[in-house]
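Shown next, in C-alpha cells, is the structure this report addresses.
All protein chains but one are shown in place.
And then chain A:
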Amino acid sequence: MKAYSGKKWMKGLTGTMLAVMLAGTTVLAGCSSSGSDAGATTADGKSVLKVEVFDRGNSPAGSTITNNYLTKLVNERFGAPNKIDVQYVPIPRSEELQKLNVLMASGGDVPDIVFTYDQGTFNRYAQQGGLTDLTDLLNQYGPNLKKFLGDETLAYGQLEGKQYAIPGKRSVLGKYASFIRQDWLDALKMPVPKTTDELYTTLKAFKEKDPGKVGSGIIPFGMTIEPAQSELLLWSFIKQPLTDEQKYTLSQKLGSRDYPILLPGFKDGLKFMNKLYNEGMLSRDFSLDKDKKQLGQDIQNGKTGFFSEDADNPFYAGSSYENLQKNDKNAVLTPIDVFTNNEGKHIKPEYAPNGLYIMIPKSSTKAVEAIKYLDWMASGTNVLDMQNGVEGENYTMKDGIPILKPDAPADVTNRIYNYGDMVIIANGKIVGTEEQNNEAYIAQIPEKYQADMRKSVEISNTETFPPINFNKPIDSEAKYGSALQDKYDQLVVKATMVSPDQFDATYDSLLKDYMSSGGQAILDERTKAFQEGAYTK
C-alpha cells in the first residue's frame, strides 16, 4: 500500500481533478444552454443572424473565413443600419452535405441561412417539414430579391406552390469543353480532330509516336471519376433523336446531374472507354482521382494530350495551363469541340438556371432578417461590389463589364477571394444580360488566356441541352441518390477497366446491382410521373 503514503501528492491531484471536473461541467452546461437560445441578441442589442459559408481552406493571411473584407462589408452596409449582427458559420466544402445533415438534426444550433446544391436534399427537408415557407416573406421583404432572380429561377425553389428555398441565379449555363495539346498535333503534322473517330486516331498517334517525349508515363486522354471528364464522351454516344418519354424516364438525376445511364447508347459509350483504357490511352489510376488533383498534375507536367473539363478551369491564374507553360514554354492547349453523336452534333449538357438552394430552417426565429439580408444583397450595387471589389482598385468598368485589374496587389485581390461563397444568390458573376455575364466570366481570366477562354466558353455553349425537370419531386432520387452515385461510379470504373472479353458480363452485373439498389425505383417513379404529365418541357 505504498501509494497512500504520498498524501500531499494526493491532495494536489484531487485539487486538479476537481478543477478539471468543474471545468467539464461548465463546458457541458455551456453547450446545452447555447442550444436553446442560440444567438438571440448580442450585448449591444443587435439581433444575430447566422449564415452558412463554405470553407475551402483558402483564406489568405490576415483573413479568416468568418472575418474578412466581405464579412465586414456585409456588417457595415447591412448589419449596422438594420441592427443585425451577421455571423458566418463555416462548413467544409467537401463535406457540406454531411455537415448540413448534422446541423439540421441538431435543431437549435443550425444557422438561419443554409444552402446546398443537392436538389434531393432540398426536397427531403421541405417534405419533412424542416423548412420555413418563404412565400409571404418574400413578397413582403424581398422585392429586390424577386426582381434579381426572376420567376424562372424562383420556380426551382417551389414545392406544391410554396416557396421553400431561394434558388441562386446562375450566370453562365455552359459547362464543358475539351482541350488538346496543339504543339503535339503540330509535331505530328496532324489536324485538330473534329469527330470522335478522328480523336481516336489522334490519341493513338499520341500514344505511339509520343510527340511530347513523355516516355512510358504518357496519358493520351486524361480521365478522372468526376463527371466533367467523362460526361461529354458518354452523352455523345446516346442515340438521338430521343422521344420525350425516353428523355424523361431513362435518365436519372443523382445529386444535381442527369445521368444517361438507361438511355440507348450508354453502353456503347462505356465500351469506347473500355477500348481506350485497354489500349493504354486513359489515365491508368483514374478511379483514384476523386478531386481532379492527379489530372491537374498530369496536365501541368505535360503528360496529358487531351482531356474534357469545365470550360474555365484550365485558364485561371495558377491553374493547370499556366503551370504547364511554366514547365514547358512551348506547350499550347487548344479548346476543341470533338465528341460527335450519331446525328453529327456535339451535344453537351448545360446547367439548370439555378445555383444553390438557399433555405431557412423552420427552427430559425430570424426568417425575416434572413430574407432582408438576401434582399439587401440583391439590391443596389451590392452584388457587383461583393463579386468584384472596389472600382479603380480591383477592377475598372468597360462597357458595363467589370474588368479585373491584372496588376492589383495581392492584398487588394484577396478582398474578394471567396466572393463565390459569399454572394450565395448568384452563381458566377452577374452583371446584366446573358451576354454581359459571359463577358464578365471571360474577363476574370488572365489576359493572355482570354482568347482561348472565349473559344472554350463558346464551345461550352454550343449545342447544349438543359437538365430535365419534373414539376414534382422524384422521392426515390432523394432517397437513393447518394448511394446510386457510388454505384454509377463503380459501373463506369469497372466497365472501363475490365478486359474487353469481360466487358458485357461486368456491365450486366453492375447495371443489375444499380437497378436493384434504387435505380428501378427511380425508373418506376419517373415513368409514373411522365404518364401523369408531371413534367415541364
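Just so we're on the same page, a residue touches a chain if its C-beta (ideal position, glycine included) is under 8 Å from a C-beta of that chain, and two chains touch if they have at least 3 such contacts; residues count from 1.
Going forward, contacts and distances are computed from a predicted model.
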Candidate names "histidine kinase", "Spore coat protein JB", "Aldouronate transport system permease protein" or "Cell division protein FtsX"; UniProt protein name, chain not shown: "Aldouronate transport system permease protein"
Among A:Lys50, A:Lys247, A:Lys267 or A:Lys494, residue touching the chain not depicted: A:Lys494
Residue of A:Val48, A:Leu97 or A:Ala228 in touch with the missing chain, whole complex considered: A:Leu97
Residue in contact with the excluded chain [from A:Arg124, A:His346 or A:Arg526]: A:Arg124
Touching residue (missing chain; options A:Asn58, A:Gln502, A:Ser516 or A:Gln531): A:Ser516
Residue ranges of chain A at the interface with the undisplayed chain: 10, 13-14, 17, 20-21, 24, 28, 97-98, 101-102, 104-105, 107, 121, 124-125, 128-130, 216-217, 219, 225, 283-285, 287-288, 290, 294, 297, 362-363, 479-483, 486, 489-490, 493-494, 497, 513, 516-517
